[in-house]
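The complex appears here without one of its protein chains, the remainder shown in place.
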Amino acid sequence: MSSTETRHAGMLPGGPGESIQVVVASDEEFETKDMTLSIGPQHPSTHGVLRVVLTLDGEIIKDAIPVVGYMHRGFDKLAEARDYRQIVALSNRHDWLSAFGNEIGVVLAAERLMELEVPARATWIRMLMCEWNRVLNHLMFIGSFGLELGAMTPIFYAFREREEIQALMEMATGARLHYTYCRVGGLKEDLPKGFIQRSASLVKIIRSRMADYEGLLLGNEIFKKRTVGIGRLDPQVALEYGVSGPILQATGVAEDARKTEPYLFYDQVEFDVPVGANGDSYDRFHVLYLRVLESLKIIEQIHSKIPAGPIMPGKMPKNLKPPAGWTYVRTENSLGETGYYVVSRGGTEPWRFKMRTPSFHNVSMIPELLRGVLLPDLISVLGSVFFVVGDVDR
Amino acid sequence: MKLDELASAITELAGPIERTEQLHGQLAIHVTPQRWHEVATVLRDHPRLAFNVVTFLTAVDEEADGFEIVLSLWSARRLHRVFVKTVVPRDAARIATLSDVWRGANWCERETWEQFGITFDGHPNLVKLLLPIEFDGFPLRKDFPLMTRELKDFPGEKEPV
Partner (left out) sequence: MIFEHFFNDPWVILGLKLAAVLGLFLTLPLIVGYGEHKGLAHMQSRFGPMEAGKFHGWAQLIADGVKFIQKEDIIPEAADRKVFAMAPAFALLPVMLTFLVLPFGPGLAGDEANGFFGENMDLSLFFVLAISAVGVIAMLMAGWSSANKFALIGAIRGAAQLIAYELPLVLAAGAVAMQAGSVSLVDIAAAQSDQLWFVVPQFAGFIIFIMASLAELSRPPFDMPIADSEIIFGHMTEYTGLRFALFLLAEYAGIVALAAVATVLFLGGWNAPPLLDISFIPAPFWTFAKIGALAFVIIWLRATYPRLREDQLQKMAWKFLIPASLIQILATGIFKVAF
C-alpha cells in the first residue's frame, strides 16, 4: 500500500461552485520499468543467429549486449587435427558470402612458412576470384540492408546479379558457394575455356545494373532519413576495437590491406579506397556500393594481365610439412581483415591455427553505436554493421 | 618503419624485454608476464610506436612449457606491426588484462579464457563468449580430446593415392 495524497483539481464541470476531489497516488505507483527485449537469435533481421539483449525505455535503447556463440563450430580445434589441404575446405565456411577470401589466407600462410614460389598465373587467377567474391558479398549486403529498412525490391535485384556471378564461379570451380579451389602452391585446376570472355561481359552487365541501386536506395529520401546520422562511429573507437574493412573506411580511415600491406599482386593494379565522411549508416552503405565499382575495375585490369603458364610449381609433395615457425597472414576479405596466425612444429598438421575474423571485432563494437538509439534505428545500425555469423563464431 | 628500426625502437622505449625475434618478415618481442601491461601501455602511447589497433589476442598451448600468449598489434598511423608474446606456466595461468588499454582486447581475452583457461586479472566481464554456459572444460588445451579423433583415425595419415 502506498501513501496517497489528495489534491483539489480545480473547477471542473459538475455544477457551479463544485470542485472535485482528485486522489493522486504517490510516485511509487507511476514508476515505469525498463523492458528487456531479446532480438534474436531467431529474428528476420539479424543475419543469422546473433542475439542482442536490449534494455528498452519505451522505444529508446538504454543498453545493448550482443550474445554470440550460437554457431561456434570449434574451427581452431578442428584445424589442429587436419592437414593444410583439409583446412582449406573448412576455412571457406566462415564468411560464406565470399568463401574464396577465406581460403586464400590459409594457403598464403602455408606457402610463406614453406617459402614456396607460387606461379604468376595462379596468383592472378586468385586475385580474380577474390575480387568476384568481394562483389558477391557486397551485393548481398546492399540488398539485405534495403530489405531491413522496408525496401523490398533491391534484394531481388541483388540476388539476380549474384546468381549470375555464382554461375561464373561454378564454371571454374564446380561449386556455387564453398569453392575449395585453392591449393598450397597454386590452384586446383586451370580456368576453363571461355571464362575470361564470360567474366568480361559479366562485368559490363553488373556495372550497368549498379545504377538501379543508386536510384532505389542511395538517392531515396526516406532511405537517407533512416540512415544519415544514425549509428555514427568515431574512427578512434573503431581502431581501438580492431574494426576493419568497409566499416572502418566509412569513418574516414583509408586502411585497406590491399594498399597498406599488398599481398598477391595488388600493388600492380590501380584502384581507389573509398572513404566516408561521417561514419554513419549511410556512409557505410555508400562505401560498400563504391567498393563494388572498384572491384569491377580491378577485375577488368586482371583480365588483361593474366599470363599463360602453369598454376602449380611443379610436383608438390603429397604430405606437406611446413618447417617449424610461426607467421601471420593478413588478407583484405570483403568484411575486413581476415588473418591467420599459424604455428607449425614441422608436422603435416599445424600446432596452432588461429583465424582472426573481421566480424568478431565488428560485432564487439556494436554496443558503442547503440546507446540512446531508437528501436528501428537498431535495425538500421545492425544492418549496416556488416557481419556474417559464421565469421563471428567460427 | 623497417623491422630492425622497429625492434631497436621498442627495445629502447619499452624497458627491459626478454628478446626480439624476426621470422618471415615479421617481428615478435618476448616479455615477462609481470611487464605485460606496462609494455602494452608504452606501445600504445609512445608517438613513435603508436600501436592503436588490437588485431588479435590469443594463446598457444606449449604443453609442458606453459601457455604462450600472443598479442598482435598494428599501428594505423605508422603502418607497422608487432607481435607481443609472453609465457605463463600451466598451473598458474594468470596475466593482467589489457581491456583498459585497448577496448578491442575485451572480447579477445574472454575467448582466450574460455578456450584455454587463462585468467585475465581485472577483466570486467570474464564470462563465456562462444561456448554455451554449461560447457565444462577448456577446449583448445592439448589435453582436451577432440572426440572424433578418439573414435576414428586421422584419415590423412594414409598416403593419398
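The chains carry the letters A and B, assigned in the order they are written, with residues numbered from 1 in each.
To be clear about the criterion, contacts are C-beta pairs under 8 Å (C-beta built on N, C-alpha and C of every residue); 3 or more make two chains touch, one makes a residue touch a chain.
Just so it is clear, the model here is predicted, and its values are computed rather than measured.
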The chain left out here touches which displayed chains?
A
Given A:Lys204, A:Lys225 or A:Arg371, the residue that touches the chain left out of view is A:Lys225
Among A:Asp83, A:Glu148 or A:Glu294, single out the residue that touches the unshown chain.
A:Glu148
Just the residue numbers, please: which parts of subunit A touch the chain that's not shown?
35, 37, 43-45, 59, 146-153, 156-157, 160, 216-217, 220, 222-223, 225-226, 374-379
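One rule holds in what follows: only the chains that are shown with their structure count from here on.
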Measure off the straight-line distance from the CA centroid of subunit A to the CA centroid of subunit B, and report it in whole Å.
24
Please output the residues of subunit B touching subunit A within their complex, sorted ascending.
23-24, 26, 28, 52-56, 58, 60-61, 70, 72, 76, 79, 81, 83, 102-104, 106-107, 115, 128-132, 139-140, 144, 146, 148-149, 154, 156, 159-160
Inside the complex, what are the residues of subunit A that reach subunit B?
68-69, 72, 74, 76-78, 80-83, 86, 112-113, 115, 236-237, 239-242, 253, 255, 260-261, 318-319, 325-328, 330, 337, 339, 341, 343, 348-349, 351-352, 354, 356, 360-361, 364, 393-394
